[in-house]
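I have a structure I would like to understand better, so I am pasting it below and will then ask my questions one at a time.
Of the protein chains in this complex, one is absent; all others appear in place.
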Amino acid sequence: MNGFFQIENLSKNFGGIQAVNAANLRMEENEILGIIGPNGAGKTTLFNLICGVYSPGSGRILFKGQEIQGKKPHWIAKRGIGRTFQICQPFKDLTVLENVLVSYGHSFYDRWTCFGRYAGRPHVEGATKLLVQLGLEKYRDWESKDLSLALQRRLEIARAMALNPEIILLDESAAGLTYEESLDLIKLVRELKHRGKSIILIEHNMNVAMEVSERLYVLDHGAVIAEGTPEVIQRDERVINAYLGSE
Amino acid sequence: MIPTYYITVMTFVCINILLSLSVGVLTGYAGQISLGQAAFMGIGAYTAAFVTTKMGLSCWLGIPCSVFAAAIVGFGLGLISLRLKDDFLAIATMGFNFVVVGVLLYAPMFGRALGMGDIPMLSFFDNPLSREAFLGFCVASVVVVILVVWWLQRSWVGLAWRAIREVQEVAEVMGVNITKYKIFAFVVSTAIAGFSGYLYAHFVLFITPYDFVFTNSTFAVTLAVLGGMGTIRGPVLGAIILTVLPEYLRFIQDYRMLTYGLLLVVILLFQPEGLIGNKSFLWRHLTGLRIFRRKPVSVEATQ
Partner (left out) sequence: MESVEKILENWVTGITLGSIYALISIGMTMVYGLIKVLHVAHASVYVLGAFLGFSIYALTGNIWLAFPAAMAGCALVGYLIYSQIYQRVQDARADITFIISLGLFMAMADAFRLIAGPYSLSFSHTFSFPGYQSGILKITPEQLLVIGSSVLLMGVVWWVVNKTKTGLAWKASAQDREVAMGLGLKVNYYFGLNFIFGSALAGIAGVLVGIYYGQVNPNMGFLWSYKVFVVMVLGGLGNVLGTVVASYFLGIAESFTISYFGYFLPRDAIAFILMIIVLIFLPSGVMGRRQRI
């Protein structure tokens, strides 16, 4: 079946530990998908597999009909998949603007255009527009390590957006945020959908996950144990057991 | 007429600036460590010597040959850097230095331990360049290389390198082809080092493998670290200081290893940005940038 994005029977093993176990996932365009599950369930590994950091042991990932599993991260980034990281990793010694410019320039790196000035006016303007969309424009020239956590998370999203992606992967973007900040995040995710993006978010914060996801996948020990709308998932016995850790 | 002595010192300053910049490009920008730059200088120098003495070709042909030879080998080292990171890369480059010196010591066509001599001075249509003219050529070369490095660091290449230096896995996810850029950093850096070797060969006119031992690689790193990596002015200043100072303070010559070793330790411990690196104490006060936040760093950052 060839849809927008699907994962078929994906598995990844790390020296004896089955991090992802025959996972299946399907996403339509412009959907907001949530991935939840207890710690160590393999959620971040799944993201790492999608964006090319790891190669799967078996299985496929299809994006718009094309197999992307095992490809190099920069190739996948250019195909239109951007992501944020569970632990914020801005380029610390670069300014906020430069952080965004790094991914903004993704189309220049592999051609002769790579010798052009990165701080050229059209690039700076384009990147600044992204910063405005995320409310970061007044921090443009700050060093990224000086930003607060909430702002760093937004910077990560800005960085992912600069790839002009179709799919954005958000890895626990609500972690460590206050209640108000997480409301802002929910608003932001909806805004992203409004702009035509498809979003997959990993969340530990149940409120955020249930509130903003249109559909949820639940992972435990690397396998998908449940799938459905938030209402269905909340009542699913397997999910409750997984979180309560009945072993 | 400037005394020969000053001309000699200034020529060495130029050569060391190039060596220092080669470290600056690789380590200061792309964040890849190399403790083997002296070996590339050696490759450049021996190529230059070989081209003129053994092949009898024009000394100017040595420029593309030296640069190319060093760059090719640098490409190989770049490939190795894809498998090794950080301190293991450091050891590998160190080992590489030993290997190159070993080859030079045992290869008969490079004169073994006796090295190669009778290297001709650069000449313009059979007229050997005077010392002043050669110095002029060196200065011009330094200017050209600085322009090239300046251009690179303000281009997407430079930004890609800095992203790799920061967190290379993240850079890759952001669209940077780290394989290509790491290798490119090695190629550019070793090409510069090779060129410095070419100038060295045509200046001292007699080279041995001992000129390019591992301790000289650490000297190259000290040059860049002292001034401040991640900038162009840093390696330049470092080269000037560490070439000129031993001349004024003669006694330092005897304590060189001790001085360089201590310099490395002290600087990297207490002021890793170097003397005039971007966030060093001196630089911030020299340029009056007390509070970075308010100043448009995006302009500063393209420096």
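Just so it is clear, A and B label the chains in written order, and each chain counts residues from 1 on its own.
Note that in this section a contact is a pair of C-beta atoms (placed from the backbone, for glycine too) under 8 Å apart; a residue touches a chain by one contact, two chains touch by 3 or more.
The model shown is predicted, which means the values in this text are computed figures rather than measured ones.
S.K.: Identify the residue among A:Phe85, A:Phe108 or A:Trp142 that touches the chain left out of the display.
M.R.: Within the whole complex, the residue contacting the unshown chain is A:Phe85.
S.K.: For the full complex, which residue in B:Phe124, B:Tyr255 or B:Phe281 touches the chain that was left out?
M.R.: Looking across B:Phe124, B:Tyr255 or B:Phe281, the contact with the absent chain belongs to B:Tyr255.
S.K.: Which subunit B residues touch the hidden chain?
M.R.: Interface with the chain not displayed, on the subunit B side: 31, 33, 35, 80, 83-92, 94-96, 98-99, 101-103, 105-106, 167-170, 173, 215, 218, 221-222, 225, 254-258, 260-265, 268-269, 272.
Here is the rule we go by: only the chains that are shown with their structure count from here on.
S.K.: Just the number, please: Cα centre separation of subunit A and subunit B in whole Å.
M.R.: Measuring from centre to centre gives 41 Å for this pair.
S.K.: For subunit A, which residues count as touching subunit B in their complex?
M.R.: So the residues of subunit A in touch with subunit B come to 51-53, 72-74, 77-78, 83, 85, 89, 91-95, 97-98, 101-103, 105-110, 113-119, 124, 140-143, 146, 159, 162-163.
S.K.: Taking the complex as given, what residues does subunit B use to touch subunit A?
M.R.: 151-152, 154-160, 162-163, 166-167, 169-181, 292-293, 295-298, 301-302
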